[in-house]
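Below is the structure I would like to discuss, written out as structure tokens.
Missing here: one protein chain of the complex. Every other protein chain is in place.
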Amino acid sequence: MNTSKKQASIFSGVTLAALAAVVLMPLLLPSATLATEILIFALAALGCNLLLGYTGLLSFGQAIFFGGGAYVASLTMIHLGFGLLGALFAAMIAGAALAALVGLLAIRRTGIYFVMLTLAFTQMAYFLAYTLSDWTGGDNGLLDVPRPPLTLFGFEISDLTSSYAFYTFVAVMFMLIFVFARRVIHSPFGTTLVAIRENEGRASAVGFSTNHFKLLAFVISGGITGIAGALYAMLLNFAPLSNIELLMSENILIMTIIGGTGSLLGSLLGAGSIVMLGDLLSSVWPRWMIILGIALIAVVLFMPSGLWGGVESLIKRWKERRSGASEKAAKEAEAK
Amino acid sequence: MSDYILETEQLGLRYGAFAALGSVDLKIRRGTIHTVIGPNGAGKTTLFHCLTGERRPSSGKIRFDGKDLTRQPAHKRVSSGMSRSFQITSLFQNLSVRENLRLAAQGRDGLGALAFWYSDTHRSKHLEKADEVLDRIKLTHLANTDAGDLSHGQQRVLEVGMSLCSDPELLLLDEPTSGMGVDDIPVMTKLISELGKDHTVMLIEHNMKLVMSISDRITVMHQGNILIEGEPEEVRGDERVKKAYLGESGS
């Protein structure tokens, strides 16, 4: 009983922290577009975290789902006249289906072969997108991607043309998916994923068909990443080929790791710091990605729990000091 | 219902020309503690791996509760009512003792645990099971400790506890005292003999004192085949068994 209450309070606390960040970001950052980009990549990192942080699967395939989601949303809007929510739904399905496909093949191997396969499939998807230039625009990318208005039950709620309106929409999507991800992590499925991460042999011995669990983790991750890709295309009004490049997978992975694996707020923090760093530096110094490489090595060697792990230990220390201080105050009061 | 919960029929496993397992007919009677012993290389572990599903036998059959599960994958055998422990401790090191056991209890749900849409705290039956097992293996006071922080002896006990969580009819224990200190062995001996009251237990073990004191039946293996089978007293006095073990130390 005690534990369930404790979990419930953690649930609301973390969600409230995410909500606070989402509300404050457009106020503190120079532009709503930057804030939108952060949330979009936070979604992609969230999807990656589900695999890496909770299931222990290092996937270089995230660009396939991101790029695939962007293309499918754009193409369904351009050619089939899909609305905003319809296109996002299509992107989610596409991301999930692509993830199922990649997962089905890659999960046949474990360990290092699994990682190599996900990387090879990203290369394959890249060449596929490059070859199908009639659909994807090839090297030039897919131009003139619309950003349809938000309509619910026939009523237009917002045309989403202003950057703040679009930010608000993305923020709502982010919070919905964030809460969904919290639910997934604390479900029987989510706890089983952690078991697989900790010890796959034992997980299988106590009765879990681990491949089914890994596959579903892939599908959920792919769906979330597909939505992120679609939102990115709507933000830019453009779906570049770089969406489906290996470098995109690497970026998403690096955000997840630098933020901190195994914590959803870490994904927001990781995406936030790297998107901001890029925004600050890319115009001044186009080779700023060197810093990313150095930061990645430093985090792996010296701070494996990532930025969020650092924040957590700071909070812990602060709490200890505060409780120490209040004890001291109580003692002083007693002495008087 | 057959008297025997587990039967193997001419079970064999060959690697090329080498027969790790010749032709084994093992019958385990319901409600007994049945130990398999034998010198190193006798095929005990190979037999065990065939029973758990880690290795696929090249010939013969395994019947559990009358059903043929020779080709059933390891994870499915749990829902059939079979559960195993590992010789080398295999726990979820960074999770609490209670969460280890809760996950093990959840394992019996099989694909039911794919449910990702509700909170795991809504279903308390796995937690209740975990607490019940905690009480049984006497680790309740360490419920919130990480499994990796337990002493070696406690980890061995938890290792056996993990296999209890699925309410198995048959427990397969792979050298439960492996690596345990002398002081911890009586705890394990007591635990296994108590488990024998509610479950059928099949174990592989080297500690002869434990084997002789708790087993109802003993099967002695030698060179991939069964040498003899009988009650502890019969096995203890058998010349062939002495010879098999002497052959090991002589070589």
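For reference, chains read A and B in written order, and residue numbers begin at 1 within each chain.
As a convention for this text, a contact is a pair of C-beta atoms (placed from the backbone, for glycine too) under 8 Å apart; a residue touches a chain by one contact, two chains touch by 3 or more.
In the analysis below, contacts and distances are computed from a predicted model.
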item	value
Record-based protein name (UniProt) of the chain missing from this complex, from "tRNA-specific 2-thiouridylase MnmA", "Amino acid/amide ABC transporter membrane protein 1 (HAAT family)", "Peptide/nickel transport system permease protein" or "XdhC/CoxF family protein"	"Amino acid/amide ABC transporter membrane protein 1 (HAAT family)"
Touched by the hidden chain, restricted to displayed chains	A
Identified contact with the non-displayed chain, of A:152, A:284 or A:301	A:301
Full-complex contact with the absent chain, from A:78, A:105, A:165 or A:236	A:105
Among A:115, A:179, A:236 or A:276, the residue in touch with the chain that has been omitted	A:115
Residues belonging to subunit A that touch the chain removed from view	52, 56, 58, 105, 108-109, 111-113, 115-117, 119-124, 127-128, 130-131, 245-247, 250, 253, 257, 287, 289-290, 292-297, 300-301, 304
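Note that only the chains that are shown with their structure count from here on.
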item	value
Whole-Å gap separating subunit A and subunit B, where each centre is the average of the chain's CA atoms	42
Subunit A residues touching subunit B - in the complex, by the definition given at the top	3-4, 7-8, 183-184, 186-192, 194-195, 198-199, 201-210, 212-213, 216, 220
Subunit B residues within the subunit A interface of the complex	52, 73-76, 78-79, 83-84, 86, 90-95, 99, 102-104, 106-121, 123-124, 127, 162-163, 165-166
